[in-house]
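Left out: one protein chain. Kept in place: all the others.
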Amino acid sequence: MRPPVSDLPLVFDGVSALARDVTLVRGVSLQVDAGAPTVLVGPNGAGKSTLIRLAMGLVAPTSGRITWGGRAETDGQRRAMVFQRPVMLRRSVAGNIGYALHAGGIARAARRERVADLLAQAGLAHLAGRPARRLSGGEQQRLALARALARDPEVLFLDEPTASLDPAATKAVEDILRAIAQSGVKLVMATHDLGQARRLAGEIVFMLRGSVREQSGAERFFTAPATPEGAAFIRGDLVI
Amino acid sequence: MHEGSSALALVLGGDPALYAIVALSLVVSVSATLLAAVVGLPLGALLALVRFPGRTFIVVIVNAFMGLPPVVVGLAVYLLLSRSGPLGTLGLLFTPKAMVIAQALLVMPILAALTRQTIEDLWAEYRDELTAMRIGPLGRVMTLLWDARFSLTTTMLAGFGRAAAEVGTVMIVGGNIDGLTRTMTTAIALETSKGDLPLALGLGFILIVLIVLVNAAAWGVRRAGEIRAG
Partner (left out) sequence: MQTRRLLLVAALAAALWAPALAQEKSIVVASTTSTEDSGLFGHILPIFRQATGIDVKVIAQGTGQALDTARRGDADVAFVHARAAEEKFVQEGAGVKRFPVMYNDFVLIGPKSDPAGIKGSKDIVAALKAVQAKGAPFVSRGDRSGTHQAELALWKLAGIDIAAQKGPWYRDVGQGMGAALNTASAMNAYVLADRGTWISFKNRGDLAIAVEGDAKLFNQYGVILVNPARHPHVKAALGQAFIDWLISRPGQKAIADYKIDGQQLFFPNADRPGA
C-alpha cells in the first residue's frame, strides 16, 4: 500500500558537508525528480558517495537544507540503500531478506511469500538456505538488492554497487537494476564506471571536487557535455 | 567423602558426596554466568552503542572490575546478606542462592567489558546498513548481540571459567557447608587444610576436566551454529 506522501522531488539547497576540516561537498543545490534513473558520475573524491549518504540520512549536512517531497524527513522509510561492499547478517540468505521485511514492519504470516518473491527477483531462489556470508561477491550484492527491495522503496540509492564485482556479476546486477527501474522505483546511483552510466542512466549529474558541475539528460551529457571538465571526464582525461 | 580415598576411586565408585559437589559447582557457576549475562550483555551493548555523559568513566570502571578480587566480592555480599545487614531478612546467607548472586557479581564486569569491545567492533561494520534499514536502538542491540553470538559464546566461557575457578567468594557467602554449599573449589581448600593433599590434587584434576568438558561442549555448539549460519 503506497502512502500518499512521496520522497520526491529530492531537493538539495546550498548543502555543504565537512568532515574533519575536509570539505566533502560544497554549496550543492540540486533537484532529483521521479522518473528514469539518475546517475552521479565524477572522478574519485568528487563527493558522489557523500551526496548519496546525505540523501539517505547517514550523514548530516554542515550547512544548507535537504528536503524530500517538500518535507525535512531525514529517516524516511520509503528509501533504501545498497553499498559498495554489502554487510551480510550472520544468517541464511532467506533470513537476511526476512530480517529486512521484519524491519519494514511486515507481519510474519505475509513474510514467507514475499521472501520467495524477492529471492526469485534476485535470482537467488536456489541459495535460500545458504549462510549469507558464504555467497560470492556478486551473489551478496544481489542479496543486498533483494534486502533493499524488501522495504518496498520509492527511491533506491546505490553507492558504486558493482565496483568490487567482476563483469559477469556486474551484468547480473545491472539486469536487476533495469528491472527495478522499470517497475517504477526511482534509482539514484553513484558510479565511476562510464559504461555503466551510459547503460543505465536517464539523467546524469556530473560532480567534481565537491560540487555539481552539470545536470542533464544522459544522451545530452554524453554527446554534448556543457563544461570542458565534463568533456575531459568523458574522454577519460580527468581522473582527479 | 571417604577419608584417604583417591579422587579417581571416588569418581569410579560413584561416590554420591563427590557427585553432589560436582553438580553444585556446575549449577552455581552456570547459573551465575547466565544471570550475569542477563545484565552484562545488554549493558556491554549499551556502552558500545550509546554515547552519554560519564560513559568513559563507566567503561573504565567496568574494565577494571574484571579483576575484582573474589574475596572482596564475597565479603561485600556477606555483609549485605548477613542477618545484621540490609538484606538480612531474605535469609540468603550460606545458601547456594547467595553463591550464585555473588559469583554473578564477580562475572558481570567480564561479560560487560568483553561484550562492549565485541559490539563496538561489530557496530563499526554494521553501522551503515542498520542505519539505512532504519533499525531502532533496541533492534540494533538485539541484531548485534545475535550476530556476535560466536564471539559472545567465548565471552560467556571466560565468565564461566572465572566463576568455576574461584574459591574466595563461595567460601565466604556459602560457608562450605557439608552437603549444602560445598563446591569443588571449597572442597579442595578443605582437603588441603586437612592435609590430604593427594585427594585435594585429585579433586583439582576433576575440576579441570569438568571445565574442559564445558568448553568442549560450547565449542561443539558453536561449530554446529557456524556451519548452519556462516
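Think of it as A and B in the order they're written, each chain with its own count starting at 1.
Please note the rule applied: a contact is a pair of C-beta atoms (placed from the backbone, for glycine too) under 8 Å apart; a residue touches a chain by one contact, two chains touch by 3 or more.
Note that this is a predicted model, so its numbers are computed, not measured.
J.: Given the contact rule set out at the top, which of the displayed chains would the hidden chain touch in the full complex?
T.: B
J.: Given that one chain is not shown, which residue among B:8, B:61, B:124 or B:180 touches it?
T.: Of the listed residues, the one touching the omitted chain is B:180.
J.: Name, in rising order, the residues on chain B that touch the hidden chain in the full complex.
T.: Spelled out for chain B, the touching residues are 3-4, 27-28, 30-31, 34, 82-85, 88-89, 91, 93-97, 100, 175-178, 180, 190, 192-197.
Throughout what follows, only the chains that are shown with their structure count from here on.
J.: Which residues of chain B touch chain A in their complex?
T.: Contacts found on chain B: 125-126, 128-129, 131-135, 139, 143, 146-147, 149, 228-230.
J.: Which residues of chain A touch chain B in their complex?
T.: Where chain A meets chain B, its residues are 56-58, 75, 77, 80-81, 83, 86-92, 95, 99-100, 103, 130-134, 147, 151.
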